[in-house]
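Entry: chain A
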Amino acid sequence: MRLGPMVPTVVKNLISKKSTRPYPFVVREPFPDQRGELYCDIEQCIFCGTCARKCPSQCITVDKEQGLWICDPFACVYCGTCEEVCPTHCLHHKGAWRPVAGERQMIEMKGTPPKKKKKDAAKDAAAE
Partner candidate 1 sequence: MPIPTKQVTKETLVAEVLQLKNAGWRIVTATCVDLNENEFDLIYHFDKDLQMEHLRLTVPKGAPVPSISGVYLAAFLVENEIQDQFGLCFDGLALNFANHLYLDDEVATTPFCKFGVVRKTAAAE
Partner candidate 2 sequence: MHSTLMFILIVLPFLAAIACAVVPVKQVRSAVVVVTGALLVVASLLLIGKVPFETSFTSMAGLPLASMTQLADFLLLGFVLFLGWKHKHLGIKILAGAQLVILFALEAFMMDHHAASMAFVADPLSLTLVLIISIVGSIICIHAIPYMDNHEHHLHLTISRQPRFFAWLVVLLGTMNALVLTNDLLAFYFFFELTTLCSYMLIGHDGTEEATNNSVRALYLGSMGGLALLLGAVFFQNMLGSLEIQEIIKLAPSAGYAMLPMALLCVAAFVKSAQAPFQSWLLGAMVAPTPTSALLHSSTMVKAGVYLVLRMAPGFVDTTLSTYVALFGAFTFLATALLAVSQSNAKRILAYSTVSNLGLIIACAGINTPAATAAALFLIIFHAVSKALLFLCVGTIEQRIESRDIEDMHGLFVRMPVTASLAVIGVLTMILPPFGMLMGKWMAIESAAANVPVIMMLALGSAITLLYWARWAGLLMSHPLQGGVTPEVQPKLTKYPLVALCGGAVLLSLLSPWIYSALIVPMIDMVNLANPQAMFEAPYVTSKGMLGADSGVFPVAPLFLVLIVGMFLGLRVLKNAQGAREASIYLAGAQSRTAQTPDSFVGPVNQPVKVANANYYLTRLLPEGKVTCWVNTAAVLLALLLVVGGL
Partner candidate 3 sequence: MAQTILPFGPQHPVLPEPIHLKLTVEDEIVVDALPALGYVHRGLEKLCDIRDYNQMVQIVERVCGICSKIHAMCYCQGIEEMMGVEVPDRAKFLRVIWSELHRVHSHLLWLGLFADAFGFEALFYQFWKIREKVMDINEATTGNRVIVSVNQVGGVRRDLSAEQLRWIDAELKVVEAQVRALRATTLDDYTVKKRTKGIGVLSSAQAMELGAAGPTLRGSGVAQDMRQLKYAAFDRLDFQPISYPDGDSWSRCAVRYDETLQSIDLVRQAMARLPEGELSVKVKGKPEGEVVTRVEQPRGELLYYLKGNGTNNLDRCRIRTPTFANIPPLVVMLPGLELADVPVVVLSIDPCISCTER
């Protein structure tokens, strides 16, 4: 039974450097391979839909016809499964976390579906 064994610790705290990180004035470098914001390099995407099928949160929708890669950023749980299964490695987690938002969002990326690459692109252009 002792009285105040905490004293040395708190005195040390008082005179040594505080451990508070000065965020947001200084932002720490992310560790390598950190799973931050998910990012799709849409140019590389072949719209195979693997990511959509494997995602445990089922937050990705891939529309091969339209060339749409849609993700609900509010439902993604940053597990990295999609990144691992993507055959073209077009999905990456950035180091930094996804910025906060003031309202609901949806990530909708439009790319060019494979095979009918040029033809479709021309068609689209013509349609517009």
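Regarding candidate selection, all candidates are chains of the complex that A comes from, given by their letters.
Everything that follows uses one rule, which is that contacts are C-beta pairs under 8 Å (C-beta built on N, C-alpha and C of every residue); 3 or more make two chains touch, one makes a residue touch a chain; residues count from 1.
None of these values were measured; they are calculated from a predicted model.
A.B. asks: Of the candidates 1, 2 or 3, report the single one touching chain A in this complex.
C.D. replies: Here, the candidate touching chain A is 3.
A.B. asks: Name, in rising order, each residue of chain A that touches candidate 3 in their complex.
C.D. replies: Touching candidate 3 from chain A are residues 1-6, 8-10, 13, 19, 31-35, 54-58, 77-81, 84, 93.
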